[in-house]
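Below you'll find the structure, written out as structure tokens, and then a few comments.
Complex shown without one protein chain; remaining protein chains in place.
By written order: A, B and C. Residues from 1 in each chain.
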Amino acid sequence: METFSHLESEVRSYCRGWPTLFDKARGSHVYDDSGRDYLDFFAGAGSLNYGHNNPRLKAALLDYLSGDSVVHSLDAYTVAKRDFLTTFEEVILKPRGLDYKVQFPGPAGNNAVEAALKLARKITGRETIVSFTNGFHGMTLGALAVTGNSMKRGGAGVPLNHAATMPFDNYMDGKTPDFLWLRSLLEDSGSGLDKPAAVIVETVQGEGGINVASTKWLRGLAELCQEYDILLIVDDIQMGCGRTGPFFSFEEAGIVPDIVTLSKSISGYGLPLALTLFKRELDVWEPGEHNGTFRGFNPAFVTGTVALNAYWRDEVFQKETLAKGDLVGERLGAIADEHAEAGVSTRGRGMARGLVLPNEGEAKQVCAEAFERGLLMETSGPQDEVAKLLPPLTTSVAELEEGLEILAESVRAAVKTPQPA
Amino acid sequence: METFSHLESEVRSYCRGWPTLFDKARGSHVYDDSGRDYLDFFAGAGSLNYGHNNPRLKAALLDYLSGDSVVHSLDAYTVAKRDFLTTFEEVILKPRGLDYKVQFPGPAGNNAVEAALKLARKITGRETIVSFTNGFHGMTLGALAVTGNSMKRGGAGVPLNHAATMPFDNYMDGKTPDFLWLRSLLEDSGSGLDKPAAVIVETVQGEGGINVASTKWLRGLAELCQEYDILLIVDDIQMGCGRTGPFFSFEEAGIVPDIVTLSKSISGYGLPLALTLFKRELDVWEPGEHNGTFRGFNPAFVTGTVALNAYWRDEVFQKETLAKGDLVGERLGAIADEHAEAGVSTRGRGMARGLVLPNEGEAKQVCAEAFERGLLMETSGPQDEVAKLLPPLTTSVAELEEGLEILAESVRAAVKTPQPA
Amino acid sequence: METFSHLESEVRSYCRGWPTLFDKARGSHVYDDSGRDYLDFFAGAGSLNYGHNNPRLKAALLDYLSGDSVVHSLDAYTVAKRDFLTTFEEVILKPRGLDYKVQFPGPAGNNAVEAALKLARKITGRETIVSFTNGFHGMTLGALAVTGNSMKRGGAGVPLNHAATMPFDNYMDGKTPDFLWLRSLLEDSGSGLDKPAAVIVETVQGEGGINVASTKWLRGLAELCQEYDILLIVDDIQMGCGRTGPFFSFEEAGIVPDIVTLSKSISGYGLPLALTLFKRELDVWEPGEHNGTFRGFNPAFVTGTVALNAYWRDEVFQKETLAKGDLVGERLGAIADEHAEAGVSTRGRGMARGLVLPNEGEAKQVCAEAFERGLLMETSGPQDEVAKLLPPLTTSVAELEEGLEILAESVRAAVKTPQPA
Partner (left out) sequence: METFSHLESEVRSYCRGWPTLFDKARGSHVYDDSGRDYLDFFAGAGSLNYGHNNPRLKAALLDYLSGDSVVHSLDAYTVAKRDFLTTFEEVILKPRGLDYKVQFPGPAGNNAVEAALKLARKITGRETIVSFTNGFHGMTLGALAVTGNSMKRGGAGVPLNHAATMPFDNYMDGKTPDFLWLRSLLEDSGSGLDKPAAVIVETVQGEGGINVASTKWLRGLAELCQEYDILLIVDDIQMGCGRTGPFFSFEEAGIVPDIVTLSKSISGYGLPLALTLFKRELDVWEPGEHNGTFRGFNPAFVTGTVALNAYWRDEVFQKETLAKGDLVGERLGAIADEHAEAGVSTRGRGMARGLVLPNEGEAKQVCAEAFERGLLMETSGPQDEVAKLLPPLTTSVAELEEGLEILAESVRAAVKTPQPA
């Protein structure tokens, strides 16, 4: 452990809540070097929707690598990329009636966001991007400017501009009509808001505290964008690839974003890969206008293709996810009820769930207690007030129940429920 | 091929010069799906210094993956990361007397650059970064602001600020003293240049046209930075990991940058990995102040560790690289001499080499002719006027000679040498 | 008239609504070169609160100039400046318990705003300024960034940054609690609003359409600023110097801004002069850190001093203004009632009044009809939907009644009141 404090920057973070040395992993389990088994309900912050070292993906990956298939090829044409693209079109795009083109903007989610913002600005000739309170889109300067978290913004070292923050669904007092403020600004030529190039939104804000946008709100946003000729970007990096049930988290709302970002679970195996999707007519990029070294390396295409074939050719997986999500939601509801006097409540959709512990430090304490008991979780929200659950979607019902039982115990240990006098 | 034009964004670029479907790769060879063999003298733009599917790295990678070792773990502590860090310290840092801390800022070079710039600004409380003509540092907004290429800058869609461009070594007329302009600006409180946080520089500008900074110039720059209390960032993403001979390209100049970025060949296998290194006392990051999903995935640590052990425990590899570089330089010199009347000349250091073809379109034509003859190369420079060679460092002398022979033929086919009257 | 179209830039504006050649002016009357008499209910957009060529000020000015007293002296010490400062302290600051220091930031209101914003940023080390919908603060880049009007913002030619627009009083649906949005943003560390240096506000938005902030709203804003350690800047350029009754427009609300800007009527004679006032402890300027050529020229100090002595040593003038304001408000109300079916309504406070004509073009037509009938007025508001009245405060009751009668006729001529079927 000293190795890390000696050699790795103080910026490291997740490791601080999980002070052990991980070694092996299978499905929803991670094992440390002493062999201790942890149930992983964080799944690489949503990067392992199909579990650790998923055997079907693993087989294909080993086969690919063993046979000296090309690993790195910049953005040259490869068999692996072709197969990924055709599968993505056949399994994902076509059945959903989406005529998107695919950009491989770099290996990380922030690359997908940066490309989306650049493209939106290039298309419209405008600079401002509307983002939402507690949105999270990445740490590079363009993505950071549309990210809400003040600590992370402070790391920029320069003012973050060309962005305007708006209230996410249900942000204010629950009485203010949706988009009253944004619509006023857009309608009023004296409002001081320069006409935006685009809106960027998460349907469920993961880092922001599992804040769920209603379908009504999402539809309203899509209509507003269309009415005012503003591009709609859905950042589906954390909530896409089935996290909320359907492949894209926006499907339930019946909207069609102009631009979509994907990353995290798109390779299915934890390999860095990111996609920026956009409507065909928006493909105004010049060749090489946005480039980079790792814009799709082939092993990630291979595992990504297998994942699409394995989980998305029919509706079974999606339905299972929704059922598991209901189960998790129900159990969390019971935990919240047990601690209602401490103000505990729940949030979430599909397999993205959160337990809100409003008293300072309690959510962190819950996660620490859970770690002690062999369960990996993290906090989120601006005050770290939400214990966040993102189990692999392939987690079995038995594992879910086991983990939720640990969580229930952890909450009991951490939350000081007011005692009757 | 229609798959790509139908589904992939117009932004794709390298594929346009290499219109075939790649499938397999070994060492310095890539094979397309018809089995045709190409000598790869581009090596993933410097990401494959140890060749494609290097057998020693491959064995370790397959072993790691087969055994269900953890692949994705955010920035948790893992055995693979520990091994990488201790090896990096033992093999690279200690022998060179470098007391750097290591940040894993994300999977791509641009993440390493963004983290470097953010840290420099945070440490100094200043905003301006000095960059150099024809520098290339990445496509995300922070990195793009210090990148010279106007086409790529134009993709930003917003003005790129907080940066000041300065002449790279030997940029002007060959008579102007080094740093005359930058020193004047720094000395003069009325110059209009706000005191910079940092200078970011490549020792050899790869994308910019294989422009080589002399050791004298680099030393002058380091002294200037120290004199004016400005941080020196060396972007060693393309020229590090042995491309110019030594592990770090700045070793030859005997300078110690405050911050160093690495990526491309650091995993050794084409897997996305990036490092930002900085002097221990500069590690002022708050935990989580710069985060992200893919900040070091374990298979990349595994292959990176093997590469360090295999190639950097003694000086053999470095010496071989220098010798091969001399050979390439010599042969390029001969080609240039053959076409002296067409103004052809050479540039380069170590195994980063370029053939300058000043007439419009000739360098592109050379690369096209080479592709026809089974050799992969690319152009670089602001006018695409440089045919660029970045062969794997593991390329054998015989392969080098074969490739250079193809190149010689390609130049003969492409360059219209003025005929005697 | 051809002189102007031939030689003066197309940017000229007020002259377009008043197509005649003005020559002489006395009190509330202006005369064109044919001798035609106009009642001036615009008063230099609030620069002539004491009327044109006010005889008491004129006498002092002529006396000063005749005697070869110093006119221009940069910011040297002069008798005229000393007298202005001591009078300003004695007549304005002391009786109101204000311990402000005075900066002469340049001759125009925009200079006062620029100095205020610079000082607020320097004091706090923060960049963001909160401004309000339909606020107007000037055309220089710093002031323009906090101005709402999109046409004027578009003239910047660069993105306008470091500002965040918030809803002015009663902007939205009349139901949303005051500052619900701003308070949410400030309380929430994930909101995406970087902590502001200052808030800049007009108590009555003149250019924005005579939007009146209630005392309750202003107090709430002052409390919010104090609570969150944000500086409160009141831009009193148009509404100060008695326009709303008291010398400062914020007196009624009982608040004490940290910084106040004054210009327009502060010289009392239409001479360019501007002041930035700030609490003594905020005077952190370095000598010369903000400089300029015309930071208080002496004739303006002379007339300004006389105006303070003539109108502000007791409460008579203020009371008269309020009474006249009531009279104007009442008559406008009657006009609005007459055209209720056309949606006409009124706004205003003191002698800053507006008639809202919601149908497109009607307010402009009213002003054109008024001009035809010998009354000068202008439109304001984002859609030019408000006919704006800023008569000199010294306008007699008879003149007010005369002008309002003309206005009533003009409205009748311009507004197509729906006819009963």
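As a convention for this text, a contact is a pair of C-beta atoms (placed from the backbone, for glycine too) under 8 Å apart; a residue touches a chain by one contact, two chains touch by 3 or more.
Predicted model only: the values in this text are computed from it and were never measured.
Colleague: Return the single residue from C:T140, C:N170 or C:N309 that touches the missing chain.
Modeller: Among C:T140, C:N170 or C:N309, only C:T140 touches the chain that is not shown.
Colleague: Touching the left-out chain: which of B:A43, B:L185, B:L282 or B:V356?
Modeller: The missing chain is touched by B:L185.
Colleague: From the list B:E8, B:D32, B:D75 or B:E127, which touches the chain that is not on show?
Modeller: Among B:E8, B:D32, B:D75 or B:E127, only B:E127 touches the chain that is not shown.
Colleague: Considering the complete complex, identify which of B:G208, B:G292 or B:G329 is in touch with the unshown chain.
Modeller: Looking across B:G208, B:G292 or B:G329, the contact with the absent chain belongs to B:G208.
Colleague: For review purposes, identify every residue of chain A that touches the missing chain, sorted by number.
Modeller: 158-159
Colleague: On chain C, where is the contact patch with the chain that was removed from view?
Modeller: Interface residues of chain C facing the absent chain: 1, 3-4, 7-16, 18-26, 30, 33, 42, 44-45, 47-48, 52-53, 58, 61-62, 65-79, 81-82, 85-86, 88-89, 101-111, 114-115, 117-122, 127, 138-143, 145, 151-152, 154-158, 161-162, 197, 237, 263-264, 269-272, 276, 278, 283-294, 297, 299.
Colleague: Touching the hidden chain in the full complex, which residues of chain B are there? Just list them.
Modeller: Residues touching the hidden chain, for chain B, are 127-128, 131-135, 146-151, 153, 159-165, 167, 171-173, 175-177, 180-181, 184-185, 188-195, 208-209, 381-383.
In this text, only the chains that are shown with their structure count from here on.
Colleague: Taking each chain's centre as the mean of its C-alpha atoms, which one ends up farthest from the centre of chain B?
Modeller: So the chain farthest away from chain B turns out to be C.
Colleague: Distance between chain A and chain B based on Cα centroids, please, to the nearest Å.
Modeller: 31
Colleague: Please work out the Cα centroid separation of chain A and chain C, and write it as a whole number of Å.
Modeller: Chain centres of chain A and chain C, defined by C-alpha means, are spaced 49 Å apart.
Colleague: Spell out, as numbers or ranges, the residues of chain A touching 2 or more other chains.
Modeller: 127, 151, 161-162, in rising order.
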